[in-house]
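Complex shown without one protein chain; remaining protein chains in place.
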Amino acid sequence: MSTTKAGAPVLTAGIDVGSSAVKAVVLASGEGGEKILSHAAVRIRKREISVVIDQAFETAVEMAGANELHYVASTGEGEDIPYATGHFYGMTTHARGALFLEPRARSVLDVGALHARAVAMNGRGRVLNYKMTSQCASGSGQFLANIARYLGVSQEDIGPLSAQSAAPEMVSSVCAVLAETDVINMVSRGISTPDILRGIHDSMAGRFVRLLRSLDVEGVAFFSGGLAGDVGLQAAIRDALSSEFLGKTAPVELVSHPLSVFAGALGAALWGAFRYRKLDLGGAAWTSKATA
Amino acid sequence: MRVCDDLDFGIAREWLAENPGRKACGYLPVYAPKEVILASGLLPVGIHGGGDRLEIIRGDAFYQSYICHLPRSVIELAQTGRLDFLSALLFPSTCDVIRNLSGMWKVMYPDVVVRYLDLPQVTGTETGGLFWEGEMRGLLRDLGAVSGRPAGEDDIRQAIRLCNSLRSMVRELYRVRRERPWAVPTEELYSLLRAAEVVPVETFLDKARAYLAAAEEQPGARKDKSRVIVAGAFCEQPPLGLIKTIERAGCYIVDDDFLLGNRFLMSDVPTDGDPVRQLTNALLHDTVRSPVLFEASQDGKRRLMKERVEAARADGIIFAAASFCDPALLDRPMLRAGAEADAIPCIAFQFSENTGQFQQFREQAGTFADSIKLWGDNE
Amino acid sequence: MRCVVGVDLGSTTTKAVILDEQRNVLGRGITNSRSNYDLAVDVARTEAFVAARFELLRRRVAGVAGVAVLERLFRAFRLEQMLYEFKRLHALMEEECGRSVPPERRRETIEAVTEIFRRIEAEESAAFAQPEAPRRSDFFRDFAGSSFTRIAEEIAGPGFDRLQGLFDKCIILVENEPLALGFRDHIGAALARIGRPPEVASAVNEAVNEEIPEIATVGTGYGRARLPFPKEQIRSEILCHGLGAHAMFPDTRTVLDIGGQDTKAIQVDAGGIVTSFQMNDRCAAGCGRYLGYIADEMNLGLHELGPLAERGTRPTRINSTCTVFAGAELRDRLSLGEKREDILAGLHRAIMLRAMSLLARSGGVFDEFTFTGGVARNPAAVRALRALVSDSYGERVLNISPDSIYTGALGAALFAGKVAER
Partner (left out) sequence: MTAPLKDRSMELQKQMIAAHYKRLEEAPNTGEPVVYTFVPGNLTELIRSFDALPLLPEINALQSGMRGKSGDYISVAEKAGHSEDVCTYVKCDIGMLKSGNISPIGTRLPKPDLLLLSYTGCYTFMKWFELLREEYHCPTVFLHIPYQGEGRIAPEHREYVVRQIRDDLIPALERITGRRYDEDRLKESLKLSASSEDDLVAVLESAKHRPSPIDAYFGAVYYVGPIFSAFRGTPEGSEYYGSLREEVEQRVALKLGPVTPEGPLDDQRYRLVVEGPPNWTSFRQFWKMFTDEQAVVVASTYTKVGGVYDDGFRHDAADPLGTMADYCGGCYTNLNLPGRIDMLVNYIRDYEADGFVINSVKSCNSFSAGQLLMLREVEKRTGLPGAFIESDLVDPRYFSAANIKNRLESYLQMLESRRSRARS
């Protein structure tokens, strides 16, 4: 058993188990602040979840070259990971991760495969209020993924294509599944793929902006989760934020980050380090098999 | 099988089989005077919806999607013959949904004695007292006719005594949970109290004593969890899974509104003097403050949650209301504003009795517990 | 032969039914709905007239020539039609290659396309030589897609995605072109293909020339408002389903129709007139699309879903209402090791539970009970429905017709008959 030498950085891992992918981050926190050592994401597809978790975790640990970790923090659906030291819940970790990636952020918009939520927080990452979508998938990531699949567009291309749109076509159906019919109709009416995608982005953006607005947030909103990297959606949300409520509400600036999808895992790792010090745990929580 | 999952009311049916000639009287949430039912020689049976095990097939034929779940499952129970052992059914004035259900029952089940029961909204002893005493005597008369054994004063006193022990047992259970929530998980407490709604009072008292003794012996270990009050679920009941979810997401429930009727009267009802008058007085002056009664005091709603938080030494409040429940949902902004003014952390969500997915609740309750855990002493 | 026509412009499929002077069904046609409603209607109607002419042919010569030769002629006709469509698709794909495939890949792509269509044609001709026609989808889009994809996978390797993309683009173009798919367009070639047997050849000539004037047409369905018909020729789909079900099963009192995007519970009286109805819409949970989505999730064809679910012994209780969440729940449960058949059975039960609520709201389930719409083709859905109905209402005669998808169109045609009588 080894202990941290005084002054040596605390090594923690965050594992975020989502409904479509598992994300893992390894973090070093020491005198000079925190540093992300590695990050890994693995899609679940139709595999057994524990296998995917192990894979994401091991990849991140290997990339970080860590032999031991002082705290392994889980978040999302990861409550039952046997080697986790502690669990933090999704909004707690997204808020913390967002703050790390964008210190000016005072709210988070987290959009994943099946959910969307807006979280208001203070300057220290404490969740003050939140709003989430109900058990209806209209406007979720999965919905977008389905449409993209139908259109034959790969995940990475959605954003750039949407950005090319000149005349977005509104989707009329609210239902994520029945909207497909609309899309089929659009395709056959000769509407271009960019215009269709942007139309869908716009309708999603409307929902997300309503979520954010219902919390009365202002200033910087951090965009986290799997859809945060979608530049088309970003643009649609920014447009909706600036046009819809012009003059009526405070301006909100939406900020995304290349590591947005890891915000939850990162937040978990950060909180892990915090708890490790606060509770004065000492020792390693996890040691690599090679070392052990 | 847990009693609260027994959609066929087996224990009540057994009781009826063992006591030929006796009858059962049901009541809907929140409050009905059990004393009157017992004094009239009837078995009181609480009808609190169908929970998450009942598949709703006909109930939906009676209710639009924007009406809470409770009445549709109650109708489902009735339409599938599960309530056919009730000779009378009482509909307290909890809200317009239950009020209207009383009329529906009259139309659909003309053989059942149906009574709509107003609540003591006007608490002046003169006006309100006269009215409520009249209501109580009317109910005694009606239920006496059902059972064929109209209650005498002594019957009423006897029933008051029994209900006093019931109430004091409930208070005791709540006290023990408040003090050692790790020893009395709400999941267990709730199941026990739910059973109290459908079994004879004596049976419940025995069970409860045994439970307390066992809890004493196996005290369990205290965990690093936040203490919360779950407010707002006084009528339609949350599925047990939701209670478990809250507790597993890092919270100890130390006070709640579940099955509120069993502690609607807050202290013992005196057994001397005219028992009807005593019961009336208790109803006018000793009722728990809740969304179903008009709040007479100007800032009563503002103070209520602070008082409850202090009494339960809670860290925060989870407002959990049934979807489409007007009384709970319209109360919530007032209660919440009061709590927040006193810097009490709160969250709010809506459920329905047959909710089967708890992810969302876990996230919310967990984030709430996290924020108390991570920030509790710093901010 | 004067006829009347009913057209049901559904959200996913468009159907047409032609009735003769005695109001017997002369022909039925179906196609998938598309944005060009007029075209969808035309295709369905053309199909129905093809079927009608074959029916007339059958009435005329079945006695002399026997049904086998007619059946053979019909299959030949279908083959000709299909080859024509494939040819058109092929041409469009080559054109598209010229436009969107990078020059350095163009040649190999065109070659691959040509090879695929060559193989398709060979397969189809070989299938024609078989005594039994293979069972498959009614829609060109579906069976062309599955043949194309399969062969493309076999031959193309890394170029597969490009071919798939080409197909997706061009199938839409084909679908939205007015193609010549009528009786007269292909019957000659079909006759030639089966060697012009004399016992039918002259009858075919007569059938080609026979006039079938359409004296009244009534439209119904989800898209009826967009039909180019005057108001008195449009009927609510509720009424049409009621009347259509009554025509198929005169003792029907309750009708459940589950289509792609909506579900209807209808009560009719002894004359087929609707006395009450309930419908749900705007949410896919509870409609055919729910099952379609699940089938996609599992990479199954719609027609495979039901038979698989039927093997489930203990239906799983599904917690999610939303189609998309149910899809995720399905994945979760599969990864937890639950049995696929049981989960599928649970999903079928879930959709039927919602139908039960709707039925209850419309007044209940009376004898006889008729189940119509595309989902009635799904055996597991039927089984779940049967079980639920007998649990809550006792034994009921449950009618299902192989032609149930045409119920609305049949009702519309009967209304057209009434219009014609005025």
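Letters A, B and C mark the chains in the order given here, with residues in each chain numbered from 1 onward.
Note that in this section contacts are C-beta pairs under 8 Å (C-beta built on N, C-alpha and C of every residue); 3 or more make two chains touch, one makes a residue touch a chain.
Please read these numbers as outputs of a predicted model, since none were measured by experiment.
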**Study point:** Displayed chains contacted by the hidden chain, counting the whole assembly
**Key:** A, B, C
Revision key, fill the gap. Which of B:K106, B:R149 or B:R248 touches the missing chain? It is B:K106
Exercise for review: Return the single residue from B:G46, B:P71 or B:P275 that touches the missing chain.
Suggested key: B:P71
Practice item. Pick out which of B:D8, B:D96, B:D154 or B:E179 touches the chain that's been left out of the picture. Key: B:D96
Point to revise | Residue, one of B:G10, B:G134 or B:G273, that touches the chain absent here | key: B:G134
Review point. List the subunit A residues touching the unshown chain?
Key: 213-214, 216
**Study point:** Residue ranges of subunit B at the interface with the undisplayed chain
**Key:** 61-64, 66-67, 71, 91, 93, 95-97, 99-104, 106-108, 115-116, 118, 121-122, 124, 126-128, 130-131, 134, 291, 294-296, 298, 301-302, 321, 323-327, 329-334, 336-337, 348, 350
Practice item. For the chain that got dropped from the picture, name the residues of subunit C it touches. Key: 235-239, 271, 273-279, 281-282, 361, 363
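The rule is short, and it goes like this: only the chains that are shown with their structure count from here on.
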Exercise for review: Indicate which of the five shapes (line, ring, star, complete, other) describes how the chains touch one another.
Suggested key: complete
Review point. Among the chains, which is located farthest from subunit C on the basis of C-alpha centroids?
Key: B
Check your understanding: So what's the Cα centroid distance for subunit B and subunit C, whole Å?
Key -> 53
Review point. Where the CA atoms of subunit A average out and where those of subunit B average out, how many Å apart are those spots?
Key: 40
Point to revise | Sites on subunit A at which at least two other chains make contact | key: 135
Point to revise | Residue numbers of subunit C (touch at least two other chains) | key: 320, 325
Practice item. State the interface residues of subunit C toward subunit B in the complex, per the touch definition above. Key: 317, 319-320, 325, 353, 356-358, 360-361, 364, 388, 392
Exercise for review: Report the residues of subunit A in contact with subunit C in the complex, numbered from low to high.
Suggested key: 19, 44, 46-49, 113-114, 135-137, 140, 142-143, 146, 151-152, 173-178, 180-181, 184-189
Study note, to complete from the structure: subunit B residues touching subunit C in their complex are 55-58, 60-61, 356-357
